[in-house]
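Every protein chain except one is present and positioned as in the full complex.
Chains here go by letter, A, B, C, D and E, matching the order in which they are written, and residues are numbered from 1 within each.
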Amino acid sequence: MNDSVYMAELTWPEYQRRVAAGATIFLPLGATEQHGPHMAMNVDVVLPTGVCERVARNVGGLVAPTVPYGYKSQPRSGGGEAFPGTTSLDANTFSLVVRDIIRGLGHDGVRRIVLVIGHFENAWPAVEGLDLGLRELRRDGIADMQAMRLEYWDFVRRETLDRLFPGGFPGTELEHASLLETSLMLLLRPDLVDMEKIPDDGPATFPTYDRFPVPADFGLPPSGVLARADGSSAEKGALLMQDHVELITAAVRKEFSL
Amino acid sequence: MNDSVYMAELTWPEYQRRVAAGATIFLPLGATEQHGPHMAMNVDVVLPTGVCERVARNVGGLVAPTVPYGYKSQPRSGGGEAFPGTTSLDANTFSLVVRDIIRGLGHDGVRRIVLVIGHFENAWPAVEGLDLGLRELRRDGIADMQAMRLEYWDFVRRETLDRLFPGGFPGTELEHASLLETSLMLLLRPDLVDMEKIPDDGPATFPTYDRFPVPADFGLPPSGVLARADGSSAEKGALLMQDHVELITAAVRKEFSL
Amino acid sequence: MNDSVYMAELTWPEYQRRVAAGATIFLPLGATEQHGPHMAMNVDVVLPTGVCERVARNVGGLVAPTVPYGYKSQPRSGGGEAFPGTTSLDANTFSLVVRDIIRGLGHDGVRRIVLVIGHFENAWPAVEGLDLGLRELRRDGIADMQAMRLEYWDFVRRETLDRLFPGGFPGTELEHASLLETSLMLLLRPDLVDMEKIPDDGPATFPTYDRFPVPADFGLPPSGVLARADGSSAEKGALLMQDHVELITAAVRKEFSL
Amino acid sequence: MNDSVYMAELTWPEYQRRVAAGATIFLPLGATEQHGPHMAMNVDVVLPTGVCERVARNVGGLVAPTVPYGYKSQPRSGGGEAFPGTTSLDANTFSLVVRDIIRGLGHDGVRRIVLVIGHFENAWPAVEGLDLGLRELRRDGIADMQAMRLEYWDFVRRETLDRLFPGGFPGTELEHASLLETSLMLLLRPDLVDMEKIPDDGPATFPTYDRFPVPADFGLPPSGVLARADGSSAEKGALLMQDHVELITAAVRKEFSL
Amino acid sequence: MNDSVYMAELTWPEYQRRVAAGATIFLPLGATEQHGPHMAMNVDVVLPTGVCERVARNVGGLVAPTVPYGYKSQPRSGGGEAFPGTTSLDANTFSLVVRDIIRGLGHDGVRRIVLVIGHFENAWPAVEGLDLGLRELRRDGIADMQAMRLEYWDFVRRETLDRLFPGGFPGTELEHASLLETSLMLLLRPDLVDMEKIPDDGPATFPTYDRFPVPADFGLPPSGVLARADGSSAEKGALLMQDHVELITAAVRKEFSL
Partner (left out) sequence: MNDSVYMAELTWPEYQRRVAAGATIFLPLGATEQHGPHMAMNVDVVLPTGVCERVARNVGGLVAPTVPYGYKSQPRSGGGEAFPGTTSLDANTFSLVVRDIIRGLGHDGVRRIVLVIGHFENAWPAVEGLDLGLRELRRDGIADMQAMRLEYWDFVRRETLDRLFPGGFPGTELEHASLLETSLMLLLRPDLVDMEKIPDDGPATFPTYDRFPVPADFGLPPSGVLARADGSSAEKGALLMQDHVELITAAVRKEFSL
């Protein structure tokens, strides 16, 4: 019928064939979260899904449906839960979702899974969900499941960052709704970016600790954009995407001997 | 930026404006589940999302991201978990997801929510998730949230069914991957339907009880298609969609005085 | 000592003997729920227990203690939680109860279980509890447990319904505290029915969706009786009981080769 | 209709009237557990229910449906889970059941509850369930619920024990399936006691600690009867019941100013 | 490096060696709880840890880190949660902590564990945690873990109690912050006892039931000391400690054939 890399776009017999042939499954873990006044709230869904699609194509894998609700946004990495629209799950809920999906895939015969984090705060509950899923699979007699877990933004060449940030890369944590994400969105969904609305209230100046509740003077830009987004472009997005896809493809091939 | 009815395609300030203006939020509850050898496994995501999009447009509402993993498929209504690709959540996991989303929306100021079931088995864990979410909101001081919960396929005119099923409508439970769903998919995503692959092994002939594990002679067609799918067409899908959208729109307007 | 079919009325050595001999265990899943101004609140305990007792006798099985608290009553099928006396469990609680009982029975050596739903809303959390229980048993090395799950009211002959409802059967969902349940109670516990108190405010006229909270004009009769109960009689109850017992006995014999 | 003290034997309007009049609710917490080769496994259901019925009648209260599955039997107090037929819940499950019932009763307007333990091992998970239930009620704005929690066997006069145990009372922990419980069963359900089957392998000689798994030489009588049951009689049961009912009645009246 | 009996004071290779050599692990289960105006709130941590240290030395075992937060204090055994500083866990939380520790130790190769209760209320959630931990280990293929569970205060000779309580021993439940605990603290941490502050408001005069919330006239001494503490001395503590250590050592040796 079709040769989609999206698992859910296949019929079950076609999926069964691909799994029997050893397909690696990519599971993008996204979020519905504010990304500034200039971008839609689905950035953490669009970007990891887009990365997974390309890597899956490279390695003959499949992309499972992206989990669209993530773990709670934190002020220092995503602005926090107080922004309207940021709609998040408790950590236990998120981990159980990941656990159940891993378990279900394992029972289908999948033996290679890559969790791709598209939302910083998902990293740890994803680790837990994966651990719980693998534990359950072992108890179900499936001990040979192999998994990787990664943040796509860690797969970028030094020279690319140098080129994008001539003044020095401020680091991934502050890159919420900033140049990297905005450029990638301009590449993938330019209709969901409004360059006119890029704010000017950053970068964030956070202390080295969390505060609950967040005080007014905590250093959080009111826009929710933690670093600078101006200068974003689809071209920069393409450079980043090239790195993400090439480097993740290489890592997956190495780890899974594909 | 855009006038999308998809919540996650808005910026947070635009979402905030819409919520402040009283927007009703539609939450489609889908699944990743076998739908026969002739359709993709995302039917229960595509269809309720499509219905919600149209109704939301009618009433000035918004569609929250569709939950793409549902409660466990049952043999008598969806073929069951044994089909490869059917990837489901435990009931508690699913209910917690719904609870957390409801709670998050409530804290944003949303006061009108419509849960739209796109997968038969989601109905009850959705009820529980909604009940838990409303309970938590009341404990958080938000007592005026209003909600509806519905299966979109219940909103169809008698005459439409009579027209689609001249020989008599076999009932919704057996309509898994059958004429109704196939016709709606032909309307919304014809690229994900292969009419050549429509099977001929139905309809299912189930007893009036469940069996665990499912015995070989339980009456389940090997294809996973519970009733007949031949005769499906985009035109029939359009008739159905018109009913779903008009009748749900009317119900939402009535209940929420829109 | 005695030849009771009630498991809890046996000594443990006698129970051990019966299980070793292959006894099927029937687990009635009841509720404490309003059943109108004319009946006690234990209808959903009395009726499935009575059915199980008779079927167990037929097949040499045993009846485990009836779970007397069920899942939350819904307005469209039981009037809802707002009625005083309706005392229900969260879905997760109910499913864990079923899971634990299944696991315990399995560790005793039981290999055939029939869950008998006596309260509409129990159906889905019972499915989940059964699934969790069987999963745990498999992890404990017990992979050959067989189970059935059924609503007793689905086991009725067309001609019986025609005889009881000359004007046409309104369907099981509305049969809460109505003719079927009232007649069966008149058969089993006439002391708990007061025919003088049968209300006249039905039948319910529900829309095709749920509403939370339930609005005043939702179509729910104030009495909590969803259809009509007048005309109920012990004779009608006897006809129904005969169908329930004969048909469930046949189904259990067929499935478990008894 | 009837003047039952059993809540579930009332109609909802009658229950509503009694609650409005301030009725105290008694909740017996039982178990399905081996009670030796001479008694049925429902001892921990029959006895606390019988006690509650009598006390409720004295104080104008109501008896909620007895929870028939208890927390796991322990070797030193009930013989342990290894006995066939002993069918128990995890502690969390049991506590959630109690929590949900308390919450449901509180929302009905009940303000006085007495948890009556009929199974030694239920004591602590009942404490937790009660604590969780009261916590939830406070969060729901109901802060004036009052509760008692008691083991019925603690309500006995010194002179009664002296009369029943001329050689000295061995203590309640070993009284599993022994003289006290057997005598009370002879009073309430003599059809479920077979005096011929009273074993001769006790009393138990346990060390001052638990062992998992239980070793062969742990001191547990193979019959499951921890102390002596010979000499049991309905007369002795009547003496005990009189104490239980009088003393619990007095305590409830004192605490709840009835 | 060192020959500590405290597991956490070893390097991992040294711990590995000891476990490979068959070391028994002692897990003290403590609490942070009021112990009168004359003692610190860590009594239930100091005492079981001190006992475990000595017994572990006797049998070549190791002491795992003491769990410093216990299950909720009850009025009749510890004064209750209303005392400032008493900081407790829900039962489920406490049981999960024990479960996780047991599971972790089992996966390290530990096959003999002794849970030592230092806080009365921990007993039952510890039983549950142990049961859950052993169940998980069995599902992980580890079926030969052996465990004991004990309250250290049960290991005392009759003659010691007679010597310490010439007027008769009031029983362990009331011994909260009283002569036994105070004497043992004077032995182990005299800096944390202030004999001048020993109160005079006891002993408690509790009824044979619990009350929630605790009424003013419940018999609870305002100091939180349930029996008498005057007359406590390090010498008495030494006598008790000698009994505890000798008798627990003997029991562990017997059960684990050390």
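In the analysis below, a contact is a pair of C-beta atoms (placed from the backbone, for glycine too) under 8 Å apart; a residue touches a chain by one contact, two chains touch by 3 or more.
Bear in mind that the values here come from a model prediction, so they are computed numbers and not experimental data.
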Missing chain: touched chains present in the view: A, B, D, E
Hidden-chain contact residue, picked from the options A:His38, A:Lys72 or A:Arg103: A:Lys72
Selected from E:Gln74, E:Ser88 or E:Thr249 as touching the chain missing from the view: E:Ser88
Touching residue (missing chain; options E:Val97, E:Leu161 or E:Val214): E:Val97
Residues of chain E (touch criterion as defined above) contacting the omitted chain: 1-2, 4, 6-13, 15-16, 19, 32, 34-42, 45, 64-69, 81, 83-90, 92-93, 96-97, 99-101, 104-105, 107-109, 191-194, 197, 224
Residues of chain B in contact with the chain not shown: 139-140
Residues of chain D in contact with the chain not shown: 138-139
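In this section, only the chains that are shown with their structure count from here on.
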Separation of chain E from chain D in steps, with touching chains one step apart: 1
Neighbouring chains common to chain A and chain D, by label: B, C, E
Over-half contact-pair match to D-E, picked out of the listed pairs C-E, B-C or A-E: B-C
From chain A, the most remote chain by mean C-alpha position: D
Interchain centroid distance [CA atoms averaged], chain B/chain E, Å: 54
Rounded Å distance between chain C and chain D, as computed from the means of their C-alpha atoms: 26
Of all residues in chain D, the ones touching two or more other chains: 90, 92
Topology of the chain contact graph, where touching chains are joined (line, ring, star, complete, other): other
Inter-chain touch pairs (all): A-B, A-C, A-E, B-C, B-D, C-D, C-E, D-E
